[in-house]
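Structure in structure tokens, see below.
Only one protein chain is missing from this complex, and each of the others stays in its spot.
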Amino acid sequence: MTVRVQRDDFDIGAELAALSDGDTGIGGVCSFTGLVRDLHPQAGEGPGTVRALTLEHYPGMTERQLEAIEAEARERWPLSACLIIHRYGRMEPGERIVLVACASAHREAAFDACRFIMDWLKTKAPFWKLEETGDAGQRWVDARHSDQNAADRWSELPG
Amino acid sequence: MTVRVQRDDFDIGAELAALSDGDTGIGGVCSFTGLVRDLHPQAGEGPGTVRALTLEHYPGMTERQLEAIEAEARERWPLSACLIIHRYGRMEPGERIVLVACASAHREAAFDACRFIMDWLKTKAPFWKLEETGDAGQRWVDARHSDQNAADRWSELPG
Amino acid sequence: MLKLLYFAWLRTKIGIPEERVSVPDGVTDVADLIGWLRGRGDGYAEALANLDVVKVAVNQEYVPFTHPVVAGDEVALFPPVTGG
Partner (left out) sequence: MLKLLYFAWLRTKIGIPEERVSVPDGVTDVADLIGWLRGRGDGYAEALANLDVVKVAVNQEYVPFTHPVVAGDEVALFPPVTGG
């Protein structure tokens, strides 16, 4: 079980290599990296609208939630290894926010588990995004219904 | 469009960084890395059964097929960038065989496209695995019905 | 005594990230606590006006508004999360 909540950036290549290192039963690793965007397509806003993001979180509960999500993924799929890294603090467009990686003997399990963790993380891990907008203002990002729907899909599966 | 068929290993961190570099409209990158396993769980064989793999391919057709698969993915999902690297030649357990990475404004598209490419690649890209087994013999790996089923699922979607 | 934590726009509307409070005897669950907090000032009333966008954790676990609160609890109030 590996969950890290940190201010600093991370090295994807090193993290993925470490994840599968020494376990030659692993057939595949699925990873997802979330990046800061400089726009909100949903709001019809063009590039340059978002100058930076600040990620606030709830220290303590964040780690507990991420560990619970990872434990649920390990219960649902046969994972050899699993990693969740989520940053907090101020980040500019293009910067990495989150890395989720799942290793398994089977690619189906790796894909499913990685997507499950991202979907649950989006609706359960206590992080909040504050955007710095082009007019020098700030605004809190609203939760998206599509994220809740994506998370809810997984509840219908046998646990 | 980036498709590479090569004998050499690749650097996942560098590849993923290059994939999204300079495009601040990208919200997420989904990647899948396939690794050489030293066993065949399907056949009930334990660790150490497979000493190495040799990947044979059909130069020319391989690139064409991978490019066609990537083009199909770009038609089906709004991708900002896409990468397929597949190695050929001899590889030992733990070595990387294939990297597929898809970048998009939306994580759903990145996940779907990456999985689609892997599923189609498994059944359409002309590669064949020759295993070196523990008893110093060799055997060609059989195609799996589950791979064909996984690829067929995507045909049901609107093209 | 309860330890109260506020995050994101609940924090900015209320104006402080955390506080320790002693609540009246009638406050036995989260709904009671929120009702009591609304009476503490305009910032609280505004932050807690629409419970559709207020999530609650007691001792770092999500709970419904009917969850009891007892002395020593850490109660966090925050908007729906937007990480990832």
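Order as written gives the chain letters A, B and C; numbering starts at 1 within each chain.
What we mean here is this: a residue touches a chain if its C-beta (ideal position, glycine included) is under 8 Å from a C-beta of that chain, and two chains touch if they have at least 3 such contacts.
Source: prediction; values computed, not measured.
Asks: Quick check: which displayed chains does the absent chain contact?
Replies: Taking every chain of the complex into account, the missing one touches B.
Asks: Going by the contact rule already stated, which one of B:16, B:50, B:73 or B:97 would touch the omitted chain in the full complex?
Replies: Of all options in B:16, B:50, B:73 or B:97, contact with the hidden chain holds for B:97.
Asks: Considering the entire assembly, which residues of subunit B contact the chain that has been omitted?
Replies: 34, 55-58, 60-61, 64, 86, 97-98, 118, 121-130, 140-143
We take it that only the chains that are shown with their structure count from here on.
Asks: Rounded to a whole Å, what is the gap between the Cα centroids of subunit B and subunit C?
Replies: Chain centres of subunit B and subunit C, defined by C-alpha means, are spaced 48 Å apart.
Asks: How big is the gap, in whole Å, between where the Cα atoms of subunit A centre and where those of subunit C centre?
Replies: 26
Asks: When the centre of a chain is set as the mean of its C-alpha atoms, what distance in Å lies between subunit A and subunit B?
Replies: That gives a centre separation of 23 Å.
Asks: Give the residues of subunit C that touch two or more other chains, as numbers and ranges in rising order.
Replies: In subunit C, no residue touches at least two other chains, as defined above.
Asks: So which stretches of subunit B touch two or more other chains?
Replies: Residues: none.
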